[in-house]
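Structure, as structure tokens:
Of the protein chains in this complex, one is absent; all others appear in place.
Order of writing sets the labels: A and B. Residues in every chain begin at 1.
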Amino acid sequence: MIGYNAKETKILENKINLILFHFFIMKAIINQKNNSVTFLVDTKIYLKDVIYKACYVFIDRMYIFLNTSGKGDTIEVTLKGKKTLTRKNIERLEGEFMNELLNCLVRENISKRNQKVLEQIVGGAMGSALGINDISGDEYRQDNENEERIGEDMEIERAVENLRKELEAIEAEDDYEGDMLGIRNIISGSEMLDSKKKNPAKSLARKNKQAKKKNNVKRK
Amino acid sequence: MSKENKTSLKFARALYSPESIEIAAREFAESAELAISKNKDYTEVLIAHKGDEDISSEFANYALFLTIQSR
Partner (left out) sequence: MISASKINYSNLANFRFTKIAGKYLLTTDTGRWIFLEIEEFEKFLEGKLKKNTPIYEKLSKGGFIKAKKTEIAEYASKYLKLNASLAQGPSLFIFVLTLQCNHRCLYCQVTPEKEGAKGFDMSREVAKKSVDLAFRTPSKHVSIEFQGGEPLLNWPVLQYIVKYAKALNKTEKKQLKISLISNMTLLDEKKLAFLLKEGVSLACSFDGPDYVHNKNRIYLDKRGGSYKPFIENLKKTQKSIKQKREKNRNVFVDQLNAVLTTTRFSLPYPKEIVDEYIARGFDNIFIRPLSPFGLQRKTIDVIGYSAEEFIKFYEEALDYILELNLAGAFFVERNAALALKRILNYSDASYYEMRSPCGAGIGQMAFDYNGNIYTCDEGRMAERMGYDNFKLGAVFGDKYDEIVDNEVTRTMCLGSSLDNQAGCNDCVYRPYCGICPLANFIEYGTIFPQVLNTDKHKINKALFDYIFTKISDEKYKKIFESWIS
């Protein structure tokens, strides 16, 4: 092209081809007779698993057919209404599907990023429900209006101090960067289920119970 | 069969597990006669509908459902 060198021309041509590709090739094809819309999904952006997840959400609402496209890294998706749809509603199917695809993609990334945190929290909560994590959370419950809260702040301060000492003791083993909140030692997951190591949460619970007994004795 | 009514579906092996298609075929055996042939890239299903109803979309959906479930 005039004004461009060979390299620049090549780059520009590739860009134009990509745009044309997306416009003509990726453009959805509406088949009103078949009550369907067909379009391509880029598998470099949306991995197969994510596409399947999006399909799963819609599978009871529409007919879905997947095919290899033979056009680069893409999968051909055909969505067909279960009832007869207007042209506009057929077009909408693609938009809805792509929205869900994006939702699944973002969630996939979040799940991977937060996997450890989720394991800790879910594992800990389930462990507590099974009575495996012996953390006494009673000090924090306030649904009984008659419960005295005078000792609560003091108990929390004592608990924090004890926890600090215990965490300092095992700090050397802990991955500081990977466990910023120190959650692992408070509500820990699978390690707690079969761990015979010293359990800071159990120690905390024991100490809280002892402190509570002492307070009750004092009040009497 | 009251009427000759056939549909051919090609399922890419990269996208639909052949085992899921076979399971789906067994489930739909009452509604249609299904003949499965396989090659390297596709599982082809020839559906001869028994009634007037075209069950090919339902079949394809079910095959996809089973494929996703099996992952």
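Simple rule for what comes next: a residue touches a chain if its C-beta (ideal position, glycine included) is under 8 Å from a C-beta of that chain, and two chains touch if they have at least 3 such contacts.
Predicted model, so just to flag it, every value in this text is computed and none were measured.
Peer 1: Among the chains present, which touch the one that was left out?
Peer 2: Result for the missing chain's touching partners among shown chains: A.
Peer 1: Just name the one of A:T43, A:N89 or A:N103 that touches the chain not displayed here.
Peer 2: With A:T43, A:N89 or A:N103 as choices, the missing chain is touched by A:N103.
Peer 1: With the missing chain put back, which residues of chain A would touch it? List them for me.
Peer 2: Chain A touches the chain not shown through residues 56-57, 60-61, 99-100, 103-104, 106-107, 110-111, 114, 117-118, 121-122, 124-126, 128-131, 133-146, 156, 159-160, 163-164, 166-168, 171, 176, 180-183, 185-187, 201.
Criterion: only the chains that are shown with their structure count from here on.
Peer 1: Using mean C-alpha positions as chain centres, tell me how far chain A is from chain B in Å, no decimals.
Peer 2: 34
Peer 1: Would you mind writing out the residues of chain B in touch with chain A in their complex?
Peer 2: Interface residues on the chain B side: 10, 12, 14-16, 41, 57-58, 60-61, 64-65, 67-68, 71.
Peer 1: Tell me, which parts of chain A touch chain B in their complex?
Peer 2: Residues of chain A touching chain B: 48-49, 52, 55-56, 59, 63-68, 75, 80.
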